[in-house]
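Of the protein chains in this complex, all but one are displayed in their positions.
Naming follows writing order (A and B), and every chain is counted from residue 1.
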Amino acid sequence: MKLLKDLCAVHAPSGDEAPMKEFLLSYISKQQKTWKVKPELIHGPEFQDCLILAFGNPRTAIFAHMDSIGFTVRYDNQLVPIGGPDADTGTLLVGEDSLGPIECKLVLNEEGRAFYEFGRAIDRGTGLTYKCNFRQHDDMVTTCYLDNRLGVYNALKVAETLEHGVIVFSAWEEHGGGSVQYLTKYLYERWQIKQALVSDITWVTDGVHHGKGVVVSMRDKNIPRKSYVDRIIAISQSSGVPFQLEVEGSGSSDGRDVQISPYPIDWCFVGAPESNVHSPNETVHKDDITAMVSLYEVLMAEL
Amino acid sequence: MKLLKDLCAVHAPSGDEAPMKEFLLSYISKQQKTWKVKPELIHGPEFQDCLILAFGNPRTAIFAHMDSIGFTVRYDNQLVPIGGPDADTGTLLVGEDSLGPIECKLVLNEEGRAFYEFGRAIDRGTGLTYKCNFRQHDDMVTTCYLDNRLGVYNALKVAETLEHGVIVFSAWEEHGGGSVQYLTKYLYERWQIKQALVSDITWVTDGVHHGKGVVVSMRDKNIPRKSYVDRIIAISQSSGVPFQLEVEGSGSSDGRDVQISPYPIDWCFVGAPESNVHSPNETVHKDDITAMVSLYEVLMAEL
Partner (left out) sequence: MKLLKDLCAVHAPSGDEAPMKEFLLSYISKQQKTWKVKPELIHGPEFQDCLILAFGNPRTAIFAHMDSIGFTVRYDNQLVPIGGPDADTGTLLVGEDSLGPIECKLVLNEEGRAFYEFGRAIDRGTGLTYKCNFRQHDDMVTTCYLDNRLGVYNALKVAETLEHGVIVFSAWEEHGGGSVQYLTKYLYERWQIKQALVSDITWVTDGVHHGKGVVVSMRDKNIPRKSYVDRIIAISQSSGVPFQLEVEGSGSSDGRDVQISPYPIDWCFVGAPESNVHSPNETVHKDDITAMVSLYEVLMAEL
C-alpha cells in the first residue's frame, strides 16, 4: 500500500500533471529492473506532461489519467472547481504559491460556492488539492484521489509482468480532456493500436458493490462498441477473476476522448468501484484492487 | 417500400451497428450488378463497423448513419436510454440476450424513468430497440427508425445511378458520435474530399411541412459554412425538385462531427421531414422521399 499512499499524496490537479510525471519517472527508473520487460519511455514536448511506456509489440493500450480534481484560487478568497470536487466546509486543502506552502480550509457558502480560509491571500491561479489522509480499516482503503491514483497504481502493477502493451499516463481527464487526442494519434500511427482499456475508478451503485470484483463497464454517458465489450466480458468470464458488470447513463472517462478522436480505437472502462466519489474519503475494497490488477494482466495477454 | 421496411426492422442501436453493416453488405452484393457504377467497398478493422462505398472520382460524400436510438438494460428492470427515445408505456421493445430473443414492454414511472416488463431478468447491457410496425396509409409511411433508415435508403437509391461520389455509413450518430472523425480523415487523405451531404431525417415544424419537399437545412445547433449552403440552395432551385428551407436553433447530425474534425470539409443537412420524431411512429410523406432521392442525384452530379 506504500506506493498507493505515495501516489495519492502527489499534488497534480488537471493542467498541472508535471509532478505526477516526475514521480512516475523516478519510480519507474528504480523499479523497472525488476520488471519482466524493460519498457521504452516516451515523453517530452510532443507529449506535454504525459508519459507513455511501451512494452514489446503492443496491441492494446491502458489509459490511466494522472490528474485529480481540486480548486483554483481566484480573488476575494474565491475558489473555482477543477473537475467536480465533493467536499464539506472544513476540508483541508494544500498547495503552494510564491510565498510558500499552503494548508487552508475549504468553506462553502449557503449557495454552495467555494472559498478558502487562510491567514493571507493566496496567489491567483494557485491550484489546491485535498490534504491526503490515507487510512486502512478492515478490507477497505480510504483516502482522497483513489480516482485515479489507483488507476495509475494498477497500471504500474500490471507493468511488472507486461510483455506486450502500452501504458499511457494521460492528463486533464477530470476537466475537459485534451491529451488523449494526440496520444491516440501516436499510438495509432506507430503501432496501429485499436484496443484500449481505461484504468480508472467507478462508483458503487445499486448494481455494483464493494468487494464483489473489478467492474467492467458496458457503457456510461458514452457507449463503447458492443463487439469489443463482449470480447472483454468473455475473457473476464473465463479468467476466474471476480468481476461485476455496470451499465450507467452518466459519467465519463478517457474513453470519451478515445471515442471522438480521429482513430478507430475501441475502448472499455475496467476498474474498481468506490464510494464517496470525488470526496476526501474515497473508499475502495482491497479485494477489488487485487481483482483489477489480475484482470488487467489477463486482458493485456489475451486481447 | 420493401427495402425501407427491411431496413427499419434491423436491430442496430448505437454501438451495435454490425447487424446493419451485414445487412448492407448482403444487399449491395446482390444489387450492385444493376448499378451504373460498381463501387469499391471499404471496410474492416480500420473502420470498426462502418462501411464506405466509393464511386468513380469522388468530390462529395454522403453520410448516412446506421445506428438507431433505443435502450440499454441495466439491473432491477431499469433501462438507460440510447440517444433520445420518445415512447409511451406499453411500447414493445425487442432484443436478444444469452437466454434467447426478447420482446418486452416499456414502462415509464411518474418521473419518466424507463423500466422493462418481462417474464425474466434480461442480461445487463442488452440493447433493446422498438419492435418495428411498418404501416402505409394514403401518402404516408409510419414506422420506427425512419431516422435514419430512410437516410440509408436514400443513399442506396442514389447509389443506383451514382457515377462519382462516396457513400459513408456511419455509427454512433444518435449517441455522442465517434466514427465520423476517422471517416473524414480517410475521405480527406485519400480523395481530398471537402464536400459532404448529411442524409438524415429532420422535423416537421411551423415552417417545414409534410409533402412540401425535401428539406435543405441552413443550420441547426451547428452552423455550416454559408457559401456552401448557398451553392446547394442554388442547385436545388434550378433542379425543379420540391424542397423546403429549414432554420433551427437545436438538433444535430453527423454534420457536427464533420465540422469539428481536423479536416476542412463543408457539410449540409438534406433530408425529408418527419413527425413523431424518435417515437415508434415516425411518419414521412412519400413525396418527400421521392424528392430526397431526386435532389441527391442532382446534388451529387453538380456539386
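Going forward, a contact is a pair of C-beta atoms (placed from the backbone, for glycine too) under 8 Å apart; a residue touches a chain by one contact, two chains touch by 3 or more.
Since we're looking at a predicted model, the values are computed, not measured.
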Q. Which of B:99, B:121 or B:247 sits in contact with the chain that's absent?
A. B:247
Q: Extract the touching residues of subunit B with respect to the undisplayed chain.
A: 194, 206-207, 218-219, 221-227, 229, 245-249, 256, 259-264, 266
Q. What residues on subunit A make contact with the chain left out of this view?
A. 14-16, 18, 45-49, 72-76, 80-82, 124-125, 127, 172, 175-179, 181-182, 184-185, 257, 261-262
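Basically, only the chains that are shown with their structure count from here on.
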Q: Measure off the straight-line distance from the CA centroid of subunit A to the CA centroid of subunit B, and report it in whole Å.
A: 36
